[in-house]
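Other chains of the complex are left out, but the ones given are in their true place.
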Amino acid sequence: MELILETLGLAESAKLLSLSPPGWGANLLRGLANSLKIASGAFGFGLLIGLFGAYGKLYGGPVLRDLLAIYTTVIRAVPELVLILILYYVGTDLINQASSAMGYGRVEISGIVAGIWVLGIVQGAYSIEVLRGAILAVPPGQIEAARAFGMPPLMTMWRVTIPAMMSFATPGLANLWLIATKDTALLAIVGFSELTLETRQAASSTRAYFTFFLAAGGLYLMVTLCSGVVFGWIEKWARRGQPSLREGRG
Amino acid sequence: MTTLKSLMLPHRIVMMALFAALVLWCAVTLRWDWIPKYAPLAVEGIWTTIWIMAVTTVLGFLLAVPLGLAQAIGPWYLSIPARSFCTVIRGTPLLLQIWLLYYGLGSLFPQFPWIRSSELWPYLRQAWPYAVLALTLSYAGYEGEVMRGAFSGVAKGQLETAKSFGMRRFTMFRRIWLPQAIRNVLPTLGGETILQLKATPLVATITVIDIYAVSSRVRSDTFIVYEPLLLLAVVYMVIAGLITLAFKRFEAQLPR
Amino acid sequence: EQVKIGIAAEAYPPFASVDSSGTWVGWEIEVIGAVCAAAKLDCVITPVAWDGIIPSLTGQQIDAIMASMSITAERAKTIDFSDAYYNTPAVIVADKSMDIEPTPESLAGKIVGIQASTIHQAYAQEYFKDSEIRVYQTQDEANQDLFAGRIDATQADSIAMADFVGSDAGGCCEIKGPVANDVSILGRGAGAGVRKGDDALREALNAGIAAILADGTHEKITARYFNASIYSE
Amino acid sequence: MPTAASADPLPEPDTRAEAIHVEDLHKSFGTLEVLKGVSLKAKKGDVVAIIGGSGSGKSTMLRCINFLETPSSGRIVIDGEEVKMNADGSPADRRQIERIRTRLAMVFQQFNLWTHRTLLENIIEVPVYVLKVPRAEAIAQARVLLDRVGLGDKIDTFPAFLSGGQQQRAAIARALAVDPNVMLFDEPTSALDPELVGEVLTVIRDLAAEGRTMLLVTHEMKFAREVANHVVYLFEGRIEEQGPPAEVFGNPQSERLKQFLSSVT
């Protein structure tokens, strides 16, 4: 084994990536786990915002629609770094000023909670648009039939609209999820050590840039492949009952 | 006329007033003395951001269409490569892709003297071709996935009709399939395009200076934290606003 | 009362780097320890990502920054600096075969690589107006492109460059000499940054720095990492 | 058979409760006025056939009655309960309209089966999730209904794989499964062969005998004549003529209707 690695010139890399110190493997894995934790929190939160936001944008009153338009435009447009800096540092600053004015001490705000919030709010803005497009793609007759039988809006959404739109939404949502896993890199700013920061630290400490960047790439790719399988199931489920376009290709 | 009227709704007036107050507050209390010195750089940076964004989204989308189609209905020898491409692109950080292209692939070229003496060398020596390539591939990868869903989502009957009238496959694709697919994912595409806008700063890692890099420079020169970022946010908001507007226009033209 | 010293979470060897168990080591880390000991401060080292380091300072998450920050007049408008604890000249490095002087005239028409967010960037963009400036995120990347021939020269810290030209990767190149100094841009060396008006801490750090320079601790630490002095007035 | 509920005063008082009462219904799409004041009454157990040319507003009328389209103006009373409307015609009380709709089943002209659910799932969807019928019970009932419309062997098929007539029968079964008081049928036999039309006829008669009320848009005059006890002829958004089938078909008064019926043997 060692010999093979040696001949391939990979022995050095293998040592650097080994799971026990001085190898960095465990650090990378820990970073990955942290990334996934934050990403799922943010993605879930974003999905919730997205669902209600999409409905608000489609069926809400003029004020709600305007507010949501501002939300989606501004949040999507402003770089996440800016959002995190403002929401975390300016936010804690304001809270601290307020609390010291009232005679209390400093308040510590966890960077992770802030991170999930910020990323979730960002994801929400994108989800709104993905879901809005998907809802619009559902043939109106499907939703009308539900309404005609007296389904209340929430049930219509849950039983008819969501299943029917899933096939349109999954590709966009899968993209968002992958983006979420990578956007956790921004949380380095609030002192959160996830995969990207761990990789950069390892890379610049050892100067083995290629090794660590490729290792991180490999980890991300694994996440993607696994998510691909899961989203593939979801999409297959969502497409049940739709005749395949592959058949009768004449 | 109607647009003016639509702005005069009460809640919109309130919002505009709030916004004006915010702008005023920022203008008065924050530090803006660095602007004159960096203005020319910023203009260049904005231009770089815009053209890279525009070029890579257009090229990327042109690539995404065949990628999506190949995955949706292609035979295995097309769909498997297409799927693998999209998975790898979506599955690895863009930073890594840019980095590998520039420092990996790019640094191989100089080792061949005949490349160094060729006509292409002045371009291969530059960083922007790698930036454009990396961002194009990235957009193509993400949008290839989106278009796959869009193509498979078009109702079968719509295509059968086209076939039954003897439409050539390409005509059917161009006239029926693609328009309906795009209609279904336009909001998603709009979002992805804005994501692409925000992915452009990564080109700074390979020495292409966009507006984001300019703002970073201001921050490191002066250690001012928020003001350059606020201005950056405004620039991005304007560009994103334009993108949204363009997509809205486009969406309005397409019927439901 | 603990003093939280912020360092950049991105490693910068040999000044500050981290091993896989999370222990920070390096010249600067040792200096921080020595300064704090001399000034009788109870310091904790707190890594913060570079993008968040200034807001962390102003937002009181940390109390001082010691992350190879060059002291410049522009920056001093935003935060206060202690005295310098190291200072190295900026040098130009280029291919051995190239006939290059460290002057704007000689570099005119050439491609010069520098690291982003450093004083070298500010300097190059101010003085090398006739050269094409390429801005890299790390000096390592600039070095790599110098080796690959995609840039003609690079300007950087003499220490880092001495390391580079001594290595295999830098065999192609040599140090062509220091650039003309301009204190308003290149600054007075690297110092600790503190919040504006936090004079007590600044004085304490100054005292600590003066003490370790005077008693030879600084020199001793330097000797373990470099083969030349990195402090000059 | 129950007697006709016509707009004219009846000689003998009809004591059955009113099931549908539509008054002066207007509906415009943009500048296109589709319904220009339609009034209609149906008592419990009535079968009202609505006939009229293509585009005359028949589907729109049915869709307004259960508020799938927002009427421009008018009054709608269902089962004695008046639907509360805002000034713009939208229902003021969402709960109320939902409640009313559960007693009001519709068979759409385009069927609108839920494509992501199998036939069985389509049928039990509303009973289980809206009416809270126990699942097992709903399935048992659905099987009976599917057998009745001749789709017993297609129970686990998705709608996209059914023939037109099979889809239409499934849509009818779905409507029957909610055990409604009032049914709105939009051309329920358009895709059916004569044999099946006859069966639908029987079903509707049975339902009427159970006291349910039906509004039925149809293009088959023969079917209308046999199934309905009241016929309404709609022309360009107005009721041009109405009455018992024998009168409307046997002795049409309006020129329009005469012309309309002339092509039927």
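We just call them A, B, C and D in the order they show up, numbering each chain from 1.
Just so we're on the same page, a residue touches a chain if its C-beta (ideal position, glycine included) is under 8 Å from a C-beta of that chain, and two chains touch if they have at least 3 such contacts.
Just so we're clear, the structure is a prediction, and the values are computed from it rather than from any experiment.
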{"item": "Complete complex composition as a label formula, though a single copy of each is shown", "value": "A x1, B x1, C x1, D x2"}
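In this section, only the chains that are shown with their structure count from here on.
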{"item": "Central chain of the complex, centres being mean CA coordinates", "value": "A"}
{"item": "Per Cα centroids, the chain farthest from subunit B", "value": "D"}
{"item": "Whole-Å gap separating subunit C and subunit D, where each centre is the average of the chain's CA atoms", "value": "82"}
{"item": "Centre-to-centre distance between subunit C and subunit B (centres being mean Cα positions), rounded to whole Å", "value": "35"}
{"item": "Interchain centroid distance [CA atoms averaged], subunit B/subunit D, Å", "value": "51"}
{"item": "Residues within subunit D bordering two or more other chains", "value": "160"}
{"item": "Sequence positions of subunit A contacting 2 or more other chains", "value": "81, 85, 89, 139, 209, 242-243"}
{"item": "Chain contact graph, described as a line, ring, star, complete graph or other shape", "value": "other"}
{"item": "All chain pairs that touch each other", "value": "A-B, A-C, A-D, B-C"}
{"item": "List of subunit A residues in touch with subunit C within their complex", "value": "21-24, 26-27, 81, 85, 89, 92-93, 96, 106, 188-191, 193, 197, 200-202, 204-205, 207, 209"}
{"item": "Residues of subunit C touching subunit A in the complex", "value": "9-13, 17-22, 47-49, 51-52, 55-56, 58-60, 138, 140"}
{"item": "Subunit A to subunit B touching residues, read off their complex", "value": "62-63, 66, 70, 73-74, 76-82, 85-86, 89-90, 125-126, 129-130, 132-134, 136-137, 139, 167-168, 170-172, 174-175, 178-179, 182, 185, 196, 209-210, 213-214, 216-217, 220-221, 223-225, 228, 235, 239, 242-243, 245-246, 249-250"}
